[in-house]
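I have a structure I would like to understand better, so I am pasting it below and will then ask my questions one at a time.
Only one protein chain is missing; all other protein chains are in place.
Entry: chain A
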Amino acid sequence: MWHSLSRIFTMSVLVNLVNTATSCSTVLWRGFHTSPACHRLQKLSRLRVVDNSELGKQAMLEGKPPRIIQVYNKNGIGTTGDIVLCAIKGLKKKGVIVGVKAQQPVLLPRTDSNNVVLIEDNGTPLGTRIVVPVPSCLRTILKKKTHAKGADYTKVLSIATRFV
């Protein structure tokens, strides 16, 4: 986990550098990790917010993408359709993972970034639109997770623009 953390840290520093010191023409990459990248979504992994909520957009622009601080499943490793608790701009928000980088089984899509859609505790999404395609398996998974007395996660599906 250390290398991914350090990488994330360097990345955020880089983004900040680019943002603040635009006069600097080249920023050198100092890779000090020695093992391949860990694609597991666990506590402290960074995510990319893909809805158009103000909070998410600001956090991404500042170069401080949300971190997972809890994965609500048994093994603690998030995959497509899992509900996570995120730390974003000093707030705690829940989110639905809608795209993962890790290797996927046959017929399930794998994306180039780990995507999340922010939701309220009752399942209502913060944004009004998801700007990237989401896997169609979410339909089944989120429907299964929704209970009559709990949160209604299927509202996320209604703001999706494209399914793959």
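Operating definition for what follows: a residue touches a chain if its C-beta (ideal position, glycine included) is under 8 Å from a C-beta of that chain, and two chains touch if they have at least 3 such contacts; residues count from 1.
As a convention for this text, contacts and distances are computed from a predicted model.
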| item | value |
| --- | --- |
| Hidden chain of the complex, named as in its UniProt record, picked from "Tetratricopeptide repeat protein 8", "Large ribosomal subunit protein bL19m", "DNA methyltransferase 1-associated protein 1" or "Dolichol phosphate-mannose biosynthesis regulatory protein" | "Large ribosomal subunit protein bL19m" |
| Given A:83, A:96, A:118 or A:132, the one touching the chain that is not displayed | A:132 |
| Selected from A:44, A:61 or A:164 as touching the chain missing from the view | A:164 |
| Where the unshown chain meets chain A, residue by residue | 7, 29, 31, 37, 50, 99, 104-113, 115, 131-133, 136-140, 161-164 |
